[in-house]
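See below for the structure under consideration.
For this view, one protein chain was removed and the others were kept in their places.
For clarity, chains are labelled A, B, C, D, E, F and G in written order, and residue numbers in each chain start from 1.
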Amino acid sequence: MIRDIDITRLIIEEFSKDFLQNIKIDVAIVGAGPSGLTAAKYLAEKGKKVVIFERKLSPGGGMWGGGIGYPYIVVKQGHEILEEAGIKCIKRDGYWIANSIEAVAKLVAAAIDAGATIFNGMSVEDVMVRDGKVCGVVVNWSAIMEANLHVDPVSIEASAVIDATGHDCNIAKIVERKYGLKTPTGKVEGEKAMWADEGEKKTVENTTEIFPGLYVTGMAANAVMGAPRMGPIFGGMLLSGKKVAELIAEKL
Amino acid sequence: MIRDIDITRLIIEEFSKDFLQNIKIDVAIVGAGPSGLTAAKYLAEKGKKVVIFERKLSPGGGMWGGGIGYPYIVVKQGHEILEEAGIKCIKRDGYWIANSIEAVAKLVAAAIDAGATIFNGMSVEDVMVRDGKVCGVVVNWSAIMEANLHVDPVSIEASAVIDATGHDCNIAKIVERKYGLKTPTGKVEGEKAMWADEGEKKTVENTTEIFPGLYVTGMAANAVMGAPRMGPIFGGMLLSGKKVAELIAEKL
Amino acid sequence: MIRDIDITRLIIEEFSKDFLQNIKIDVAIVGAGPSGLTAAKYLAEKGKKVVIFERKLSPGGGMWGGGIGYPYIVVKQGHEILEEAGIKCIKRDGYWIANSIEAVAKLVAAAIDAGATIFNGMSVEDVMVRDGKVCGVVVNWSAIMEANLHVDPVSIEASAVIDATGHDCNIAKIVERKYGLKTPTGKVEGEKAMWADEGEKKTVENTTEIFPGLYVTGMAANAVMGAPRMGPIFGGMLLSGKKVAELIAEKL
Amino acid sequence: MIRDIDITRLIIEEFSKDFLQNIKIDVAIVGAGPSGLTAAKYLAEKGKKVVIFERKLSPGGGMWGGGIGYPYIVVKQGHEILEEAGIKCIKRDGYWIANSIEAVAKLVAAAIDAGATIFNGMSVEDVMVRDGKVCGVVVNWSAIMEANLHVDPVSIEASAVIDATGHDCNIAKIVERKYGLKTPTGKVEGEKAMWADEGEKKTVENTTEIFPGLYVTGMAANAVMGAPRMGPIFGGMLLSGKKVAELIAEKL
Amino acid sequence: MIRDIDITRLIIEEFSKDFLQNIKIDVAIVGAGPSGLTAAKYLAEKGKKVVIFERKLSPGGGMWGGGIGYPYIVVKQGHEILEEAGIKCIKRDGYWIANSIEAVAKLVAAAIDAGATIFNGMSVEDVMVRDGKVCGVVVNWSAIMEANLHVDPVSIEASAVIDATGHDCNIAKIVERKYGLKTPTGKVEGEKAMWADEGEKKTVENTTEIFPGLYVTGMAANAVMGAPRMGPIFGGMLLSGKKVAELIAEKL
Amino acid sequence: MIRDIDITRLIIEEFSKDFLQNIKIDVAIVGAGPSGLTAAKYLAEKGKKVVIFERKLSPGGGMWGGGIGYPYIVVKQGHEILEEAGIKCIKRDGYWIANSIEAVAKLVAAAIDAGATIFNGMSVEDVMVRDGKVCGVVVNWSAIMEANLHVDPVSIEASAVIDATGHDCNIAKIVERKYGLKTPTGKVEGEKAMWADEGEKKTVENTTEIFPGLYVTGMAANAVMGAPRMGPIFGGMLLSGKKVAELIAEKL
Amino acid sequence: MIRDIDITRLIIEEFSKDFLQNIKIDVAIVGAGPSGLTAAKYLAEKGKKVVIFERKLSPGGGMWGGGIGYPYIVVKQGHEILEEAGIKCIKRDGYWIANSIEAVAKLVAAAIDAGATIFNGMSVEDVMVRDGKVCGVVVNWSAIMEANLHVDPVSIEASAVIDATGHDCNIAKIVERKYGLKTPTGKVEGEKAMWADEGEKKTVENTTEIFPGLYVTGMAANAVMGAPRMGPIFGGMLLSGKKVAELIAEKL
Partner (left out) sequence: MIRDIDITRLIIEEFSKDFLQNIKIDVAIVGAGPSGLTAAKYLAEKGKKVVIFERKLSPGGGMWGGGIGYPYIVVKQGHEILEEAGIKCIKRDGYWIANSIEAVAKLVAAAIDAGATIFNGMSVEDVMVRDGKVCGVVVNWSAIMEANLHVDPVSIEASAVIDATGHDCNIAKIVERKYGLKTPTGKVEGEKAMWADEGEKKTVENTTEIFPGLYVTGMAANAVMGAPRMGPIFGGMLLSGKKVAELIAEKL
């Protein structure tokens, strides 16, 4: 027989245990879009203790809706990352097409299977900084923030933080406002007009540490560094996620 | 080199082809929560042409947030459905615990791998009825409905329709208002207070054809038939999804 | 030296421990207004394990604002309950006047000092019912509900539940809709027009068990039973809170 | 007999075909107000492949409401453009008066009859830029943007782009923010106070290429170049639309 | 030279004259969707003084967006009405397809050319009733109503009133609430589920006088009489508009 | 020299004194529209202690905006009431026309000069009832109610209460819900369609005591009794306000 | 007998005539608060053709609510202006106190009786400028602007324009943005902290022509010139209104 409060107890216990095991981690990834999920997978495979904090209840970022709401994505490069996660890719005219819903579901599954943790419904509202280095994130329930309640957040220590929040580049903006960034102007440069080809190249190139301890990946990388946006072509984002995992794994 | 309009073209072509292949189907499932996804998986495995229409961009329904936003679900019965989809279950005190994010991602993957199609960002705003039998759904983009635009929907023919919209039981309510239901009062009976044990039993029992051509599953089944709700214990919902697949497969 | 994650850890641990100790309790009080706080104090003094679930972050209900926002309350009867909590009362023209801010603060302090627990920012969205008796409450974070997120609640077992939600009488309304109440019409009768004198009398008289396991107190008692409202005179509410404590203590 | 899914099929097929034929065009006009419609008509008459992307479902911009909601417009110059489209003009005191509803309807009809295509309910959220030249627009469904969904847009290649978005001059603002404009300050100069006579002259004069590949017309021309606004006198706008068509036709 | 206040003066004068000429008319049509526009055209052709009051600034109702926002409509019957208005129809598979934007623009132009008047941005908030007969409409600026201002409307006398407000059937609902209708239940029966074939037939059949002086047309006819809805197939609506014109012309 | 806190002091003192002098009055009028103001004037002239409670900061109700926002009103009967208040009336075609702004300002001035008190920004959220008779009103600051704050109201004793809230008839609705009314159905009958002539007659005829101690006047009278509405013709409302003053003066 | 359309006709005719007589005036006052009304009264008394354009339906600005919503105002200087308008002033402690509701009503009446015109529900969204001089205002219905409709305004010629919009100083801000002002910084200086004594002095001193053809009065004068605000002491505002009338009367 099921007892209702057994369910209550099991869920509270599981969350407490899981959360407390993750208040001191190797890498905190902010945002569970394609590049954040890819970064999480490769970091976890390399044995890092990695947590994604996702603002919404559902991970996936802007990938669910494909292009103008039609659930398909296109890749030119990096399709092997999709296939490694079991996502079916159809080749046509030199591109690979995949279903965007399948893509998100399997990238999430792959990250979790590799050992990454995802905390959803949590917003990163600040970072921790010591001696000029980002050393953690400051989180709160998204629901508390949306309901505009006046409630303090709590802190998570992390050796590295990845801003994978897409073109909003929220974490970079916090650091920009409070300390400045390692960009030409010291500020977020702002994403340029759409140019898939150039954007794809740049997103990997721009994947870098823009402040000690803080890395940018995917669309956030281009937004911070002033490169073009790409639209529903996702290869660069996946490769960017893979690259940031390598950059960090080397360092830690 | 990537050409931007190649991406545009590939996505439009893919959607048109995919959508047009699905305007006449075996089963239309409304809602991509746990019971809808389970139903889709088993129906697809039985060779049925099945499409889930999900109102939001992300499938998963109320499962992402586990209990009070802590991403864990509990099952007493039916854990084998989770494990079949590759979801890790930890046994404790006679229950199985799973991560809710992993659970959604892998149920989605399983449904798609089995051959089901998911159209997201689409709302079912009406059904088709001929000679007293539901024979299709009437869909529109959710964004159009949220933006409150005055735009006509289009129709999809289906031999069976499953209301898997949870305790809102939206499709049952449409049919109730226009024609009445096969329930004791002819109306949606309304869900009763929380009682996990009873609710689990009833959700399977209540999985039935409540109007010719229209089936209810999961929480929608209990809401329509006046049974208790269950909270974050999901076994009954999965079994209900499996049962509705069997009921329909027998008939078609 | 303070370490940020020590604070995180201590708060999570404390909450988990405290919440888990309270998933099976004697009395669940819904609403931390004057009658709920008074009930909590007297029940705790009688050795009952009692928890108040308060929807807002701040307890106090409608008492903070006194009358039309002027922070003063008036009592004719029951001032001894205020004074017992250390609240200064000035006698004038046969009434006692107190500062409403002081009154709330000290009623809260008194309830906590007596041993009651308050969980704030939590909404009771349903009850548990077994064999025709209310046997618990179903709670969720208020922020989740305000942010309109689709997330399941969890259950708390309680031998008795008190509806102290004021003239909204939310819990009585849930039970009315699902099962009916022990009132003349089987429904919430609705509060009558303002009449302080009659209202004060009736609120104590109407403090009763309106469904097996469910008690009403304060303004909720009058709303359910069809008696007048009282305005910023609070003696009846305090006495009602005291009475419900006695009724329940006898039974358990 | 009508079959519902025939309608579904015909509409999806027609849109796919029509949209795919227009992903590489001569001229993309943003905004279907009077100058955008006029430009479309004359460009189409000159054999150009021209598409108007209109944010709302209904074209017409600010013309429907005439002046302060009274459905009449006035022209001093350019009435021959109205009459060419079959719009009845009454001459009085040296001006021509027309019904604003008739004017919009017939300008739309004239543009379509000349061979222009209008896609409504679509917003241009960005442009494409290559080697310092605007070479296309980036579009999404307006409903997706209003519903605030996180969904990627798609690209349309165009040899020339016309900003006909009125005094908001949205496209000019995008280019200003990302690259700067060919205006005295490099920025949008901002529209000056109302002065119909001067505004009418300037709107034609200011109709120009303000960034390689990007033209401004009508009220957008004055807003970008710092000239007066005109109120419900529309001759300058029509002439501006005609002029931009000539400018572009020469170049392409 | 243009003088700004000449424009002001001409517009005010024109509106006053035009509005005052239309406070006593033959037929008031509420709603400028396809059936309202068609009715207006045929009534005007028969020499009736007819005014359409349209709530929005743009006429066209739900026709602009075609099906799910794709700007195409389909007709099976009644395509001759489209062609009469100069709308291009492509025949395919036994249906005619037209561009929905062109269709609206040219139906508006046809109604105006036939002599009908359209007042846009005006809402009908009530009717006039004398001796059990609708004898006029009560109008206000839509902006005033949307801005929720407390401002009185004014009255327009009409020998007949047509409710062409679509499935909201606003005018029928006003009369239902205040006096009851000539329907089986005396109430608005409510539209039934989608069934294009049946709906098309019924919309013409249901075009009738449902209260002395009040006629229903198009989707309003089916909503009032309890018939199916049709989706983006518009022939029945056009024929219904034509029929209501004939019914009224006979009577007046 | 002006001292800032002198202003503070004088205003607080004046309000306290004035409000406390009015907590026991002869007549409480709810709503400062034309009939409420007229009633106040005549009651005050008859020596009654009369207070108008007006929800908004500005009195005048729906009179400011005249007809469709054009600031003019028309009267057929009762123009002498306007002229008595010094309002200029122009006679034309058997009617009197007045400027609506002047009309409100001078009706307010007349009521105040006659000795009536107006408390603005105050909402009547309930009445007091003793032994089946309305004997007062229950008021709160409108701002508190709009800001949705949980704050108790206070009571005002009155020998008679007038519902002059227009077609909302808020006070009648409160009494209807809690006790029933002296109307044919015991309920608010609801206003009928526009018919100025009949409405004018009825509004005076319907001015009556619809529950012991509660009177209705102006548009509220017709709404409660099921009579037509009138539009921007205001003579009946003024006469109704005068009549209610006479009815009450006789009784008290 | 009253005929409904007579009322319609009379109101439309009256408004058209009245508005057309006022499209070329001596002075346009923006805002009907205390200084705008006072200016209107004195200008009209001097024989000027003066129109107040008031955004809301009710004139009076911030005066209705007195101080913190208590309907009383205080004056130290300028009480004779109040008394001239028939407003009762009580002298206490060297100040005069008046009822704020009476004050507004009688200032409005006085302005109208002096011959000023008020158009309410109209917003001034721009000015007219010729050769560096403000020479008119550009108006629209406030409802159209609140409902966010895309509709053109119309123009009114005026020899002088007064910004009486209070501390928002909307008209000064429009001119500041487009041309700059004659203030020390060329911009609106911004109001300083509360200081009734200094503010009262300054508001008269700052009443001036801040751009050719544009005058500021009352709180707008202090906001533009960087002087203190005053709170609910209104003498300076009245004197400022009187002064601006004298300044302009001299010039015209």
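By our rule, contacts are C-beta pairs under 8 Å (C-beta built on N, C-alpha and C of every residue); 3 or more make two chains touch, one makes a residue touch a chain.
Quick caveat, the model's predicted, so the values are computed rather than measured.
Of the candidate positions G:65, G:121, G:153 or G:235, contact with the hidden chain is made by G:65. Checked against the full complex, the candidates A:118, A:139 or A:238 give a single residue touching the omitted chain, namely A:139. Touch with the hidden chain on the side of subunit G covers residues 61-62, 64-69, 166, 190, 192-196, 228-229, 231-232.
Residues 4-5, 7-9, 11-13, 16, 19-20, 23-24, 57, 121, 128, 136, 141-144, 146-147, 149-151, 154-157 of subunit F touch the missing chain (whole complex, contact as defined above).
Residues of subunit A that touch the chain left out of the display are 126-130, 136, 138-141, 144, 149-155, 174-175, 177-179.
Keep this in mind: only the chains that are shown with their structure count from here on.
Listed options B-C, A-B or A-C contain a single repeat of the C-F interface, assigned here to B-C, on the basis that more than half of the contact pairs agree by residue number.
Of all residue numbers used at the contact between subunit E and subunit F, under half are used by both chains, marking a mostly different-residue interface. Averaged C-alpha coordinates give centres for subunit D and subunit E that are 29 Å from one another.
Per-chain Cα centroids separate subunit C from subunit G by 52 Å.
Averaging C-alpha coordinates per chain places the centre of subunit B 61 Å away from that of subunit G. Residue positions 4, 7-8, 11-12, 57, 64-69, 121, 128, 136, 141, 143-144, 149-151, 154-155, 194-196, 231-232 of subunit D are each in touch with at least two other chains.
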